[in-house]
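All protein chains but one are shown at their positions in the complex.
Showing chain A:
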């Protein structure tokens, strides 16, 4: 052999090499020469390893870019020339380039070509490329579906494996439909390697297209009678998905509980098996999956729960807890115990496990414990209370995630008995915490204080501390509620004004809510402030008039205060002119200086208030008289401002103390109705108002508000009452003004006793993740139409935006939807909307409801079926 040829060999690609047959003839030599010339024109591509080296050697981003661009240009050219010899190498390089963040979409089709190649190496890289470069959004579906179909029928198990793996990663609904049959066949394959992969493919297919579940059902059951752990775990995963998918399948699989219990028992009791052992625990992956499936099967099912009680207790007591893996299993067990209908003793065991977790050195375990306790705190508060001090300790954890969880859990644990100690810790937390927590934490403290405050003095002190600690993170509604509270507690006014003055004079740097509340109460109770009893404990003495005015001057000229704050301050200063004796001239001077303020709003106030010192000074004292105490029924004020956008703080107390709630609501109504003679009707109402109807109550209040407490006659007229109510509610929701309705609504017996006595049936259509939807049903007499008033309430602490509520009814019904009162649900706020369903054929009503909203920036979507409408609704 000539050396000339030998050196040439290494240059030539393997495919061309094979022409170098010892038995060559003239024709083959010619061909080889031609190909060699071709190679010279297009030299051997760089190896992957060399490319990576070159890229890593680049010292600047620009240098790296130029290496990558050069290589990409080269790879593109080889793709164009349909070079199949080096395709595999080029795609591998492209995948590396893709990982660095450069575009690589031009390799998509080449991946498909690789997949179609008969060589395993090509297929391996081709499928890898397909998983990385394609996803279900790409339009090369048909091509890849065909490739997959071919390979799913391959005789080599690894080729089938590659195809299954790819399908599992990028299955689109179309692909799922086309290939479901193949997967079902492979689930019955005698080869465990293929069976396990097929089971997970089926899992993904069902996730994408739930209707396809039916075909997999027969083949699924047998997966559990398997010895191979791979097949077992994938089988359990698949069954879990199926059970979560449909209630029918769930009940179908109830009978496998004993099988699962047996598998789990074998895992725990079987001795050491090196293949599946993880630090002394036998196959934790499989154990966790089984525990999860048991949970799904045991929820709300006494019999199934009974069957798994023993094994859960066994797992909970027998698992080795020195390592993370043991705790993994305990954690999953606790979740299962909490969710199923388990025995009391078992639940105590579970909470105690979590208590032990809280003391664990491992942060991850502590975090998980807090998270789980948060989920169970509403079920079993007293058990969680025992771990209160540990939980409060977690507020000081260096880790944000743990702090956040600890904070949420602490608020869930606050009650009338422990409010003082808890608040001390939580206020200390509020002071030091990151800005991101301040808003949430301050709102939660305000809510808790409102609910459990032992006395007014304590309540006001707490609010003051929140205002100082949270600064501008305090939510706006806290300002108005605090002002109401101060106004309502006459015995504390001088004390509070003094404290607020102190806080303000110490630090008025950029704490707008505090400043606004402080100037309001100093303005309102200026005379009391001057005569306040000194607070000797903290060395606070009442200020002189001059000191107050000096502070006001600082506030008004400080650039940090917002215009709103300055408006509060100006108003307050004007009030002070009637509360103070010696400083009127000074006050007048300050106010008139605002007559030329650059800000039009402040200027207007300056001019207006100046008038009160000049021509109309006789009006000043009566105009600025002290306001009568505002009552703490905040719903009135809120509704008045928002006009129909019902946000009812009473709702907050609904979940905890329904009885108290009914009482206070009817009180509120009584207050509203004031001097009318309809007390007898109201008595009836108090009795007939079921607890579950706070929402319809609120609407009544609203209406009264909107109508400006117009004359309410109590003459009963029976038939139109319901109708009118419906109409007005609509108006209310669409924010239309009542004035366009003529006055006979007002005199038209809106609140005739029949309208109220007739219990409007309500049903809760949805109650999940803090979002509650209540339907108040109202049949319109002498028609087939049902008017449904939908009230959606946000019971979380976050605002929900972009709220969309959609409804579908069977074809025999006609549905009319009126526009909702809004799309934003503030915490404890609500949105109302009216539906009209006409039912000519008098079928029983079923409804599908879909809703979507954004909470904390996360989209949430859900769909439920409502079919629990009362049967007599159409009568």
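General remarks:
Going forward, a residue touches a chain if its C-beta (ideal position, glycine included) is under 8 Å from a C-beta of that chain, and two chains touch if they have at least 3 such contacts; residues count from 1.
One rule holds for everything that comes next: contacts and distances are computed from a predicted model.
The protein name that UniProt records for the chain not on display, among "Protein OSCP1-like", "ASTRA-associated protein 1", "Translation initiation factor eIF2B subunit alpha" or "AP complex subunit sigma", is "AP complex subunit sigma". Contact with the chain not shown here comes from a single listed residue; of A:83, A:178, A:301 or A:399, that residue is A:399. The missing chain, though absent from the display, is touched by one residue of A:216, A:367 or A:766; that residue is A:367. Residue A:276 is the one among A:276, A:341, A:388 or A:626 that touches the chain missing from this view. Chain A residues in contact with the hidden partner, per the touch definition given at the top, are 14-15, 17-18, 20-23, 49, 52, 56, 92, 95-96, 99-101, 103, 105, 119-121, 124-125, 128, 131-132, 135-137, 156, 158, 161, 164-165, 168-172, 193, 196-197, 200-201, 203-204, 207, 229-230, 233-234, 237, 275-276, 278, 283-286, 288-289, 292, 324-325, 327-328, 331-332, 363-368, 398-402, 404, 857-858, 860.
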